[in-house]
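Just one protein chain is left out here, and the rest sit where they should.
After this line comes subunit A, so read on.
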Amino acid sequence: MPAKQNTAEPVVRLRAAGLHFGDRVLWEGLDLDVAPGEFLAVLGPNGSGKTTLLKVLLGLQQLSSGTVEVCGHPATRGSRLIGTIPQQKAFPGNTPLRARDLVALGIDGHRWGPRLFRRRLNERVDALLELVGATGYAERPVGVLSGGEQQRLRAAQALSDDPRLLLCDEPLLSLDLHHQRAVSALIHRQACDRGSAVVFVTHEINPILQYVDRVLYLAGGRFHVGTPAEVMTSETLSELYGSPIEVFRSNGRIVVVGMPDTVEHHHGAEAASHDALAGS
């Protein structure tokens, strides 16, 4: 994929980026370009600053050091260039929204005042619902949808502005295999067909392995960037974690053995950064 990275202006450009919470270092000296159409998976243990990296790109979290640019401009809150797919989280049963209303909020929910031009909005919502295959349950309340149905709506929300950068925060968590495939294929299609850069935070690379161009692995205050073949090796992961780790490949899947459950000195940082994207 190097050709893809060199031809165009990068969508994401991090230079000497570092992030500390108090004296805890999440990561430091991170130089990273993500090119249009590139699919970057961000892996690492809990509390290694994966979600926080997304917050930095969204302008919700300031870097402790270094710079971050999205499409050539410093990251700012509410950028139209970015779409976000969050973790699946159930809506309460009495939420007064249907599937199509949730998608509509993704399109214009940040605007003030009453809604005008409803017809145009409805047409856009219909098109997005069709794009993600959610037309069949457009009129159903969000409170009764399954996790997989919900994540398709999330994809519709995120794709509404044809974003240059698509941020995904564990979007496949708690989905069944069928929906995992459908949602990750949707995300991949946006990268391929529309040239969006994808930054995909996950703790499990296998469901998306076939789409991933590069991996950013964060652990223990350090990181490693490279293709899955370069990063997902016993040597690299053992070095990152500072303890012996075995990586096996079987049937196109990657199996990692000996991973510590958490990295000790990051417990506090997790509390500060984990609560998805809302806790800003």
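Everything that follows uses one rule, which is that a residue touches a chain if its C-beta (ideal position, glycine included) is under 8 Å from a C-beta of that chain, and two chains touch if they have at least 3 such contacts; residues count from 1.
Please note the rule applied: contacts and distances are computed from a predicted model.
Trainee: The chain that is not shown, which UniProt protein name from "Putative tricarboxylic transport membrane protein", "Cbb3-type cytochrome oxidase maturation protein", "Universal stress protein" or "Helicase" does it carry?
Mentor: "Helicase"
Trainee: Taking the entire complex into account, which one of A:24, A:98 or A:189 touches the absent chain?
Mentor: A:98
Trainee: Pick out which of A:66, A:143, A:195 or A:226 touches the chain that's been left out of the picture.
Mentor: Selected residue, touching the omitted chain: A:143.
Trainee: Residue by residue, what part of subunit A touches the chain that was omitted?
Mentor: Residues of subunit A in touch with the missing chain: 58-60, 76-79, 82, 84, 86-87, 89, 91, 94-98, 101-102, 105-106, 108-115, 141-143, 154, 157, 167, 169, 276-278, 280.
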